[in-house]
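Omission of a single protein chain aside, the complex is shown with its protein chains in their original locations.
Chain lettering (A, B, C and D) follows the sequence in which the chains are written, and residue indices restart at 1 in each chain.
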Amino acid sequence: MALLDVKDLRTTFRTDDGLVKAVEGVSFSVEPGQTLGIVGESGSGKSVTCLTIMGLNDRRSAVTTGEAFFKGDDLLTMPSSKLRSIRGNEIAMIFQDPMTSLNPVHTIGWQLVEAVHLHQDVSRSQARASALDVLKAVGIPRADQRIDDYPHQFSGGMRQRVMIAMALINNPDLLLADEPTNALDVKPQAQILKLMGTLQKEFGSAIVLITHDLGVVAEIADDVVVMYGAQVVERATVNELFARPSMPYTWGLLGSLPRIDHDVERLAQIPGSPPSLLNPPTGCRFHPRCKYAMSICQSVMPELLAAGGSATHLSRCHLDQATRDAEIKKLESGHFAEVT
Amino acid sequence: MAATDKTADPLTREGVSAGGLPPTEHGPTVTARSYWDLVWRRFRRDKGALWSLLFIVLLILVAFIGAPVAAHFLGHGPNAPHFGMDTFTPVGPWTYVPGVSGKDLLILGGDDPTLQRDEFLRLLYGAQASLEVAVGAMVISMSLGVLLGAIAGYFGGWIDSIISRLTDVVMAFPYLLFVIALASTVGSRIDNITFGFLGNGVLTLILVIGLFGWYYPARIVRAQVLSLREKEFIEAARMVGASDARIIRSHLLPHLVAPTIVYGTVIVAQYILAEAGLSFLGLGIKLPTASWGNLLQAGATYYLNQPLLMLWPGLAVLFTTLAFNLLGDGLRDAFDPRSSR
Amino acid sequence: MQRRLWLSIVAIAAGLSLLVAAGFAGAAKSASGVAGKAGKTGGTLNVNLSATDFDFLDPALSYTSWTWQFTYLTNLKLLNYPDKPRPEGSQLVAEASALPTVSADGKTYTFTIKPGFKFNTGEVVTAQSFADAIDRTLNPKMQSPGAQDVFLGAVVGYADMVGGKSTHLAGVTVKGAALTIKLATVDPAFLSKISLPFFAAIPKGLPINDKGERTPAMAGPYYIKSYEVGRQAVFEKNPNYKGGRVANLDRIVVTINTDLDQSFLQVKSGQSDYDAGGLPPAQVASLAPLLGKQFFVDTQLEVDYVALNTSAGRFFSDVNARKAANNAVDRPAMLRARGAFAGKRTDQQLPPGIAGFRDEKIYPIAGANVEKAKSFWNKGGKITIYTGNKGAALIQAQVLQFNFKQIGVDTDIKQFTSAVLYAKAGTKGEAYDAALVGWGSDYPDASDFLDVLLNGQNIHDTNNNNLAYFNVPEVNTALNKAAVLGGDARAKAYGNVDVMIAAKYAPWVAYDNRNERSFISTRMDPACFVFQPIYAKMDLAAACLK
Amino acid sequence: MSDDLLVVEGLKKHFPVTRGIVFQRQVAAVKAVDGVSFTVKRGETLGVVGESGCGKSTMARCIMRLIEPTAGRVEFEGREITGLSRHDLRPLRREMMMVLQDPYASLNPRKRVGSIVGEALEVHRLGTAAEIKKRVQELLDIVGLNPEHYNRFPHEFSGGQRQRIGVARALAVNPKLIVCDEPVSALDVSVQAQILNLLKDLQQEFGLTYIFIAHDLNVVRHISDRVMVMYLGHAVELAGKETLYHHPLHPYTGALLSAVPVPNPEAARSRQQILLEGDVPSPINPPSGCWFHTRCPRHHPGVCDVLEPQLAARAVGGHEVACHYPLERWPMSAAELAGSLRPDAA
Partner (left out) sequence: MTRYVIRRILWALVLFVVVTFVSYVIFFLIPADPVKLFAGRQATAEDLARAAHYYGLDQPFYVQYWKFLSRLVANGIIGKHAMGFSYANRQWISHVIKDRAPVTASLVFGGAVFWMLISVPIGILSALRPRSLADRGATIFVFIGISAHPVFLALIFLYIFGYKLQLFPIGSYADFFNPPEGQPGGPIQWAWHMFLPWCTFAILFAALYVRMIRASVIETMSEDYVRTARAKGAPEWIVMRSHILRNALLPIVTMLGMDIALGMGGAVFTESVYSLPGLGQAVVQSLETFDLPVTMGVVVFATTAVLIVNLIVDILYAFIDPRIKLA
């Protein structure tokens, strides 16, 4: 049984300008101990998906439907007290910006101990001891001294380590990481990713990693979900995705990345800008920017269907298989960039 | 106050959050909605602010046009006494009293047992003095504040140090002492300077309140300019070779318009209260000119036997201040949609 | 606040208005046993003192009318005004001393101190007690207003004393029970002056310093039990007092700095018995039905006037303009601004109670006479009026503005706080044409009105009391002549000058003599109500409960 | 005409740290840029990489004279510009332009696109209003925007479009040098490629010279001809991009390269990283000797913490590096990596 099974998740926000459908029919599942990467540009709905699962959207403006089973219980319908006992305990979350995600007026020790006390009935000193352990585990130097420091006394990378420590302190089964490295420089980013990988092995947690960086996905994910315009447009194992990406948006994403490992004269570029969720395009969400767009694309929304003969590889595109294969071939030959 | 402190630049942030309007890369040419269009659209949504604006416009009309018209129809002026009433209480509302030519109607009664002037007319004319003081002082403190704040914020260094320290001193200063001193020295010399349209003592109050009220706008503008100065578009302007003067004129000042208008409105409200307070202490508008403050003072004398007399000017002050505050609030929201509400 | 300030302005502005009646040196009468009406004795009177505080309870320093109402209870003087209404109440009688003997040249006064007077501490009052009081008041270390030249300036050795060259006034000698005072020049008003509270008996060794004593031992019918500045003072009967003055109440508790309106309501409901701070002007009219029962109206020796600046070059340097003003001003309206029962209209400088006053009906006091005024002045013009910034002064300034407008004269009103008003108007050359002011004398003599306020020879550069800057040789001469006269001749001479000034020169628009309006609770016995005309207040020594 | 468009020598920028009650006095300095020298040739792109806070943006602003350098000289077309007065600098402002990082903050929200792009033309009085309008429309067309949109406000555009406006602004007066300060780091991946392509196209079309600042090594590699690596206000390595990316000499460059995420699962997972200890030291109080020695895996006590290394050519092709013990080979062997802990840390 999957650890987390999300089915047809939909989240709509009421705003002054109208309804924003931030997540539309997203489904995926995460197996224990596995890492799922969710990739997409800003505004593609990846963060909202995560917050929806955690029940952290603003209740006044967000409407959610669908199901999100965690160990068989639907997180979306369970009473809030039960959800609270899962949050931070069985499911933990790491946020994008370590600068603002820690409470500036409490010491990190206080915040870690609070996390322990919320879910475990242990003494102060025990809680503090486990806080210290986990700080050491995430590689905070001189953890025994720094535990009484305030967040502003840490650098960005160190703060993100603290965030990870806080997420891991109750030994969660699932870790939702929302762009954990986005606000960091290259070096600390790599360190955090490595740390997450190491800790996953150590603690055995499953990870849902949200990112816009395909490099990060390639680095640590087992499965990948690509989101575009609030929808899942492609879902595959990491190897399948990078070896046989099967729809134009993914091609565009891969092609538009300048890469350290090979030279291209011109990058592939996806014309235009991501769609507005307030007033999304009809048919396929990607069609206004897609150079393969056909007339059907403008009117009919493609289904998320198996692609390339693999049951684990799904994509949302009207393109015929032949065209896809041709494109993938170009990609393999390293000339992918030039063609688009 | 806190809410007013952080008026950042609304549109840059708005652009981030809403992702702008739908992409218009190759759409047909449409007339762009300017900043002021957007402000006006948002402002229109705030009914309270709209009504307040209407109220203020009406008040100005009533004070400066309605008052003389009313005086004309009633046949007596706001300072015309009605002697010969054998009473030691101001007459009540809707009383006919002997006037120069026949009976005069006092719609809200008399203001004082001896003079029995028309409280209604004095209330209308009082609006003139109160608005003149409030608006005049606002103009002075805003201009000083914006100028000093902008200079301090833009140039920084020792100029900033001096202006900031000056601000500290003004803030720590016993304001009332200054008012009393000015009122009794310079005041008597300039009380009667009216430029042909101001009331007696209005100029003194404008100067006194205005010259001591600039520190707050100065602090706000300085903070604003400090943050603007760090904005990349200022750097971009410098990059293309724009001079300081050009940067201040075409990049800084337009951004200060919104906060200036908002604080200006709120400050008008505060200064209406200040006029009332100073006149209440006998330091404000000089007689016979009516102002809400001295009407309140006079009314307070009779609060046991003619309580209505303190109610009228009190309510006038309340409603006007309320209108300016609501307008300011509406404008703040219109300029900066992120602020509360 | 506004009412409180109004009150303090009246107090300070009208100066320290101890108003004085006809009583005057020559008129002192011998009357050994002085007693007021005998009422029920005993009990505690609760008095409020709204909107102000005593200045000092030390006799050497106190110089306000509301404090003198209370120090009248505690002071023992050589001669004193009895606890009686007019006319007896305004005539000096012997108190601690028998009536003095005066030398033929009128320069030496000998007082003989009666035995039996004691301070509340038990200390015996002697001639030295009075000599000490004079020395203490005049000592520069005391900085007392009682040291003003106008009071004891005529006594031998005054200059050395105030100049700090001696600590004892040379003209004062004590021999046994005899106290002799030698004057350098004749001063017919000397007995009034020596009867000022500044020269009341003080105990031996009372410290001399300019801060004064808070609760000095006193030899009058009452003494100061306690005084907490700004809060409360308690006066109790002096157990050692064996003199002839009445002292019905056991105790008088004064609550200080109360609110005028609240205090009024308290007296109405009997929570308090009397407000020595006055009445809210707006409320006085409602007391008319209680007149004679709880509410009493008595004339003060005071004059309110509009000083017309006669300085050369000013608008009112023209006597016709001044006469026009006197005809144009609506005196009833001026008076009405002070509330009901506020005073009596007048057109002359001297108040009716002063010896020598005679009512000549020179100008219309029943209202403005615009036609007559215009017959004096129809050239229009523009004047500047100085007035206070609180209370009645504001209304009156506008009445004046209206009245002057009726004869075609435009008016600028300038309002000042009281200290500034008197300082500015008192500076020679200040650019104003009229000032709304008032005056009550320190001692009951016409000279304390006419010489102080209208003798052109007293004009200085600053701090003038002659706010009309009235300086006419004819008047100055007449005043100087009257000043050295005594008795009826003096009264007559001053009376004549008064009428001459008003009729011929009209330097003021005098418009009223104020009333003291007293409101007492139902606990108090109205039969005991005595208006002491010199102190111009209810006599608390004579007051009694029902 | 010399081949070098821009020569920078010993550029320093120290920001004073002040303290004081009424008036401020300096107590320390943030050594944001501390002696950087390099040249930029006509038509080439010099990439500058480094972590945030390494001084790369400050350096760019010093070159542009947007802030006054503390020391050092900058020569543009053989003419020293560091000492020029504001007046003398004005004509030079037409030759050097900048594309700024944040497309949201760098456009004045109260101004229409036309006046933003045309501001340089206006400032330098290049043409009448009509001519400026025409030029602006032309520029908008060049950067791929609808010329009719000159009348719109920045908030009506998406991030990528705004950055195009920023590019158009920089192009307006036909500059020779464009300094791009992280022009794509705030953009989405798909849009980032658009801007990078645009910049490349423009360079070809107009023969532009770029200084391209970024923290993303992939992007820098894509666009640059030569690359300079900065650390704590110093240039630690400067080389042609192939050389630098294939044979880094400085351990810091090596560490950066080893950390770059690669969108290739196999490569990414097999890659071996050089981990650095601790955080970047404070520029107020930088380490003695080599600025990197506190974190360097090859730190030799007694040398690195004493001697300040100079940026000097170490290999063929003008490959400059400031290191006492440069890397011998790349990628490093597993053994080297295993022993990569500092000798003194063991």
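Rule of thumb we're sticking to: a residue touches a chain if its C-beta (ideal position, glycine included) is under 8 Å from a C-beta of that chain, and two chains touch if they have at least 3 such contacts.
Keep in mind that this is a model prediction, so the values were computed, not measured.
Asks: Looking beyond the chains shown, say which of C:Ser195, C:Gln283 or C:Ser418 touches the absent one.
Replies: C:Ser418
Asks: I'm checking contacts with the chain that's been left out. Which of A:Thr12, A:Thr35 or A:Ser101 qualifies?
Replies: The one listed residue touching the chain not shown is A:Ser101.
Asks: Of the residues A:Lys71, A:Arg84 or A:Lys136, I need the one that contacts the missing chain.
Replies: A:Arg84
Asks: Where does chain B touch the missing chain, residue by residue?
Replies: Spelled out for chain B, the touching residues are 1-3, 168-169, 172-178, 180-182, 184-185, 269, 273, 276-277, 280-281, 296, 300, 303-304, 307, 310-311, 314, 317-319, 321-322, 325-326, 329, 339-341.
Asks: On chain C, where is the contact patch with the chain that was removed from view?
Replies: Given the touch definition above, chain C has residues 1-2, 4-5, 8-9, 12, 15-16, 51, 53-56, 61, 63, 140, 143, 145-150, 162-163, 210-212, 226, 228-232, 234, 253, 255, 257-259, 261-262, 265, 417-420, 422-424, 427, 442, 448, 452, 460-463, 465 touching the missing chain.
Asks: Spell out, residue by residue, where the missing chain touches chain A.
Replies: Touch with the absent chain occurs at residues 51, 54, 56, 81, 84-89, 92-93, 95, 97, 100-107, 114-115, 118-119, 150, 152, 163, 166.
Keep this in mind: only the chains that are shown with their structure count from here on.
Asks: Central chain, going by Cα centroids?
Replies: It is chain B that sits nearest the middle.
Asks: Once you count every C-beta pair in contact for both, which comes out on top, B-D or B-C?
Replies: B-D
Asks: Farthest chain from chain C, going by mean C-alpha coordinates, please.
Replies: Most remote chain from chain C, centroid-wise, comes out as A.
Asks: Quick check: how many Å separate the C-alpha centres of chain C and chain D?
Replies: Those two chain centres are 90 Å apart.
Asks: Would you pick out the residues of chain A that each touch at least 2 other chains?
Replies: 273-274
Asks: Out of chain B, which residues touch more than one other chain, so two or more?
Replies: 19, 23, 25
Asks: Using the touch definition up top, name the residues of chain B that touch chain D in the complex.
Replies: Contacts found on chain B: 9, 11-12, 14-16, 19-21, 23-27, 29, 31-35, 158, 161, 165, 231-233, 235-243, 246, 250-251, 254-255.
Asks: Chain B touches which residues of chain D in the complex?
Replies: Counting only chain D, the residues touching chain B are 22-24, 61, 64, 66, 86, 89-90, 93-94, 97-98, 100-102, 104-112, 119-120, 123-124, 145-146, 148-149, 151-158, 161, 166, 169, 172-173.
Asks: How about chain A: which of its residues touch chain D in the complex?
Replies: By the definition above, chain A touches chain D via 41-42, 141, 155, 157-158, 185-187, 189-191, 193-194, 212-219, 238-239, 242, 252-261, 263-264, 266-271, 273-274, 289.
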